[in-house]
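The structure under discussion is supplied below as structure tokens; questions concerning it will follow.
Note that one protein chain is taken out, while the other chains of the complex remain in position.
A, B and C label the chains in the order they appear, each numbered from 1.
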Amino acid sequence: MKKNPHFISHLAHVEIFSTKLEESAVFFKDVVGLEESYRDENSIYLRAWGEYYHHSLKITKGDKPGLGHIGWRADSEEALKEAVKYLESTKFGIGWIEGDVGHGPAYRFKSPDGHLEEIFWQVDRCEIPEEKRSKWKNRPQKNHGRGISPRRIDHITLHSNDVKKDREFYQSLGFRYNEGIYLDANDPESLEIGAWLSVTNLSHDIAFLKGNDNTPGGFNHICYAVESREEVLLAADYIVESGYELEFGGPTRHALAEGFFFYVIEPGGNRFELYAGAHLIFSPDFGPIRWNVKENPNDAWGRVMPWEKDGKMIDDTSKVGLIK
Amino acid sequence: MKKNPHFISHLAHVEIFSTKLEESAVFFKDVVGLEESYRDENSIYLRAWGEYYHHSLKITKGDKPGLGHIGWRADSEEALKEAVKYLESTKFGIGWIEGDVGHGPAYRFKSPDGHLEEIFWQVDRCEIPEEKRSKWKNRPQKNHGRGISPRRIDHITLHSNDVKKDREFYQSLGFRYNEGIYLDANDPESLEIGAWLSVTNLSHDIAFLKGNDNTPGGFNHICYAVESREEVLLAADYIVESGYELEFGGPTRHALAEGFFFYVIEPGGNRFELYAGAHLIFSPDFGPIRWNVKENPNDAWGRVMPWEKDGKMIDDTSKVGLIK
Amino acid sequence: MKKNPHFISHLAHVEIFSTKLEESAVFFKDVVGLEESYRDENSIYLRAWGEYYHHSLKITKGDKPGLGHIGWRADSEEALKEAVKYLESTKFGIGWIEGDVGHGPAYRFKSPDGHLEEIFWQVDRCEIPEEKRSKWKNRPQKNHGRGISPRRIDHITLHSNDVKKDREFYQSLGFRYNEGIYLDANDPESLEIGAWLSVTNLSHDIAFLKGNDNTPGGFNHICYAVESREEVLLAADYIVESGYELEFGGPTRHALAEGFFFYVIEPGGNRFELYAGAHLIFSPDFGPIRWNVKENPNDAWGRVMPWEKDGKMIDDTSKVGLIK
Partner (left out) sequence: MKKNPHFISHLAHVEIFSTKLEESAVFFKDVVGLEESYRDENSIYLRAWGEYYHHSLKITKGDKPGLGHIGWRADSEEALKEAVKYLESTKFGIGWIEGDVGHGPAYRFKSPDGHLEEIFWQVDRCEIPEEKRSKWKNRPQKNHGRGISPRRIDHITLHSNDVKKDREFYQSLGFRYNEGIYLDANDPESLEIGAWLSVTNLSHDIAFLKGNDNTPGGFNHICYAVESREEVLLAADYIVESGYELEFGGPTRHALAEGFFFYVIEPGGNRFELYAGAHLIFSPDFGPIRWNVKENPNDAWGRVMPWEKDGKMIDDTSKVGLIK
């Protein structure tokens, strides 16, 4: 096995578009329990109590919900340069931007399916007012316990019209290919229906699900993590008591990637996932675990994902195909 | 910030010496719930249900308890070569061994304080009999639920007579220095009393505590992880019901590194830690968090570690000093 | 409010019929983790590790699955006499039996719908071999951790062709009527579809669901309790890894009675429920909480119970009606 590039250290932030910016802000601040770091006319910047950077979520006014961009932190300043050099050698590189509130210069690129992304090194640490500071030096602030109160961003899940192409592109950036769903897992040429990849020890930092409407850059959900499954269960009640509906009957466990989770649609139209208990992956040659779509790998206990409603599957044998 | 070397992917196995090999085997198999992979006259090889490699623990007959050696898996075959090249350029490299049951050729080296270690790439996957295989493809075997049933090895904690030297050596191998304890955290020249380092996103893969008896290569504990704090609590009862004593009053939470844990001395004389709930570290420039020893950073809720008994501290202001 | 009779202290045991006695025994001993107290040619007697009596479950060979009988422990010897006096004054009393393995003389009666029951005072404590005894005097034995390892029986849920009649009969025995499901909760004359009652502080010791096939004495499930929701989640995986299927997608939370639970059909054909986290009821005038069947009170997060499959509801508006 050749040496893997280590361009990227982890998922730093995600920008999503909301059709109802203020309602989205209320959901993410009061129900989810994120902290507002900054806001301007078009965007609100948020972070979880356990995060060190200025923000992990940027919500921007939009005509429809979906992905704005994804921000990856480089592994070092030197790694950023190497990453840019590599990206410029592909057709996916776009170029440098000056940065944004909370971080410095970023090199932008597009995934094969058209998701806008950036990689950067210089980042602003969040400024924590005295009264919110933790007693423990290794926590950026107190866990305030407001709302669900996740500790950190976990991952992002996208749609792709060609999962294989996106998966291979991310592997070239140093992501490990941990698990995948295939129409027929025994057929090496089988259509790929899902792919789970990571640069960290998480079960995935990014995942792709097969879209089938030819729209580029599709978005499935953003996920934040709490530290116990008990907190996911408490949060499920809290979501319902706050007036929202859990998708497809509330918490369950993914077989693939193992997270215990639920989904809820935030007021701006985006799917939000809460997560705990996913396994960690340490072995550099762990995957790929090849699942057959008929095995229903998205659920360990026999349920089907919400995007399978109304029979809108990519074909009759699929359990994971998507429709937007 | 310069590019970090990525020689090592993670802690793969630890060898400890036991004065009572059979009793240690019973403890680790029936009470902890590890699986036996292999045994010969002098050693027993064990792994947790969630581990993919042949073994994560080797217990070898010895005159006294302590560390045999530590095995690190390289990040790739190429990374192994680079690591060896680097180690040979230092005074710590020893040379290649043919390997052991469960893994291929390994390059051996000693830490500054004298802990024997090795780095290797080729590893044997565990062979799981049909009846123990999991329904889920991404689990190497079923969680059998026998005893405490941890999922995986977590970290190792050593003694060092010169924490700074060991810490710097590990940093040169690509470990991040996450947290440290100092006699006076505000004094840049202060004596270092503890250091927590990782190559993964764990809060630490290895830690050092200040020894003060000039014995080289000292060992404090080996730690395995379950996936919830509730399981640590259930395990605490199970340990007691199995006839063992929890050290210093059972489960509590580390402030530093955050794990919820307990300690128990296994029959062969080594300290075993069970762990859940430690934070993950994603930022490449997270640390070091500098703790003052007077802050009692080893405990979040006000207790003192068991190695502080009998007043055997390195000096009056210390809360972490060690004595063997 | 008049004084409530306190004839009964709690649910002591349940007898179920199994079409596959040995397979049922393996399920309840190895997968659920009950202890065998006794067996004869036709029956196996089991108890949970946290129970003090000889048995809480008797499984008897039968042509079809279902309820054998229910055993209630009286509140005192004197209370037993009062209960018998009352039962003899109704048409439901049957008469005394000598007892069974594990308990003394019992007075038998039938519920209005025909469920066979008994009430008794004299009971045998379980005999625990030395090596299974707990270190803690207030536990009858160690929690062995084998299989799911529930602590105790929790409740029984039955079918009734006339919920109102059964509910009123149990109230006359001193059970509090905590919660009920109605076709129209605002209509005082509405058809009753479910009733949850208790003599203890549990959310229910017994519940009735509307049957609609005129078969008397119908049985829905028996429930055992673990002490945390995390244990229910661990058990869900264990059930699947043991080769059984969870009904309708695994764990969820009841709105009514609040338990976090899953259902599984044991090899002998009976439904088994595992339970944690149900609320306790202390107020003697707590209920009845009247739920509308359209509110789907059996699930807090939006799912439907397994007995609602195949459209076999008592009518179109029902979410809880039953069919055997």
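Methods note: contacts are C-beta pairs under 8 Å (C-beta built on N, C-alpha and C of every residue); 3 or more make two chains touch, one makes a residue touch a chain.
Remember, it's a predicted structure, so these values are computed and weren't measured experimentally.
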Q: Looking beyond the chains shown, say which of C:V26, C:L116, C:A255 or C:V304 touches the absent one.
A: C:A255
Q: Taking the full complex into account, find the residue in C:A25, C:I44, C:I59 or C:A79 that is in contact with the omitted chain.
A: C:A79
**Q.** Residue in contact with the excluded chain [from A:P5, A:G71, A:G147 or A:G194]
**A.** A:G147
Q) Which residue from C:R151, C:K165 or C:K294 sits in contact with the chain not drawn here? A) C:R151
Q: Since one chain isn't shown, list which residues of subunit B touch it in the complete complex.
A: 228-230, 233, 236-237, 240, 245-246, 248-253, 260, 262, 299-303
Q. So which bits of subunit C touch the chain we can't see?
A. 1-4, 6, 9-10, 50, 52-53, 73, 75-79, 82, 121, 136-138, 151-152, 179, 200-202, 227-230, 255-258, 277, 279-280, 282-284, 286, 289-291, 295, 297, 300
Q: Using the touch rule from the top, list residues of subunit A that touch the missing partner.
A: 134-135, 142-143, 145-147, 228, 230-231, 234, 237-238, 240-241
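The rule is short, and it goes like this: only the chains that are shown with their structure count from here on.
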Q) Shared interface numbers for subunit A and subunit B above half of all numbers used, same, or below, different? A) same
Q.
Based on mean C-alpha positions, I'd like to know which chain lies farthest from subunit A.
A. C
Q) What whole-number Å value describes the gap between the mean CA coordinates of subunit A and subunit C? A) 43
Q) How many angstrom between the C-alpha centroids of subunit C and subunit B? A) 46
Q) When you check subunit A against every other chain, which residues touch at least two of them? A) 228-230, 300
